[in-house]
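Apart from one protein chain that is not included, each protein chain of the complex appears where it belongs.
Now for chain A:
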Amino acid sequence: MTPPIGEIWVYLSASPLLGLTITLLAYQAAHALYLRSGQHPLANPVLIAVAILAGLLGLTGTSYETYFDGAQFVHFLLGPATVALAVPLYTQFRRVRSMLLPISAGLLAGSTTAIVSAVLIARLFDASTATQASLAPKSVTTPIAMGIAERIGGLPSLTAVLVIFTGVLGAIIGGKVFALIRIDDPAIRGFSLGVASHGIGTARAFQINEQMGAFAALAMGLNGLLTALLLPGIADWLLK
């Protein structure tokens, strides 16, 4: 005798298997679409996968906590993947060493611009203080950004989402911005993508070429570091 479908659903919704499987399937579908579009930046795989999953959760009335029970296994790999960025960084080390001045100046300027402009623009459009604080660390990689948001009165889980969307936006518009201001050097392009849009910019950069990816990875690490040092100090002054 086959059990009623409701019973099967009860099993599936209590097990991490389903959350993990749909995450991988949604991403593969999104990635296939991205490839078919000729890697068009607008077909960003993170954006499409998130849209598919959010839709599925809404349709089935599944809570994010239940979904995350399964998805956490994918989320966990962010840690070792961040460590692995040391490898491309090492292969580009000579070029990095020859660009110390542009890297430091670009990092300082970019990091401050990311924080201050996000907060001021949000305030201009009457965003609440909690939203402004959640936006401030939006250009740095998820775990750092969430930690900072917590310290300065933002909502860590909202920050995580804003960080992802910043990454997606940077990956989408990066090429256009660089073309507009005539930046061709893949090292500069990569580094700027890493400062503005952390790991997702880095993922996009690696798809274009390895040098660009390595510089994006370097920028992501450095900007995470600088923002963690800088932002708690200026938050009181910046957030009103």
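Here are some notes:
As a convention for this text, contacts are C-beta pairs under 8 Å (C-beta built on N, C-alpha and C of every residue); 3 or more make two chains touch, one makes a residue touch a chain; residues count from 1.
Rule of thumb we're sticking to: contacts and distances are computed from a predicted model.
Missing chain, UniProt protein name, picked from "ATP-binding cassette, subfamily B", "Murein hydrolase regulator LrgA", "NADH-quinone oxidoreductase subunit J" or "Na+/H+ antiporter subunit C": "Murein hydrolase regulator LrgA". Of the candidate positions A:Leu18, A:Ala133 or A:Ala203, contact with the hidden chain is made by A:Ala203.
By the touch rule set out above, chain A reaches the unshown chain at residues 23-24, 26-27, 31, 44-46, 49-50, 53-54, 57-58, 64, 67-68, 71-72, 74-75, 77-91, 93, 99, 101-103, 105-107, 109-110, 113-114, 117-119, 121-122, 124-128, 131, 135, 138-139, 141-144, 147, 155, 157-158, 160-167, 169-170, 173-174, 177-178, 181, 183, 185, 188-189, 191-193, 195-197, 199-200, 202-203, 206, 213, 219, 221, 224-225, 228-229, 232.
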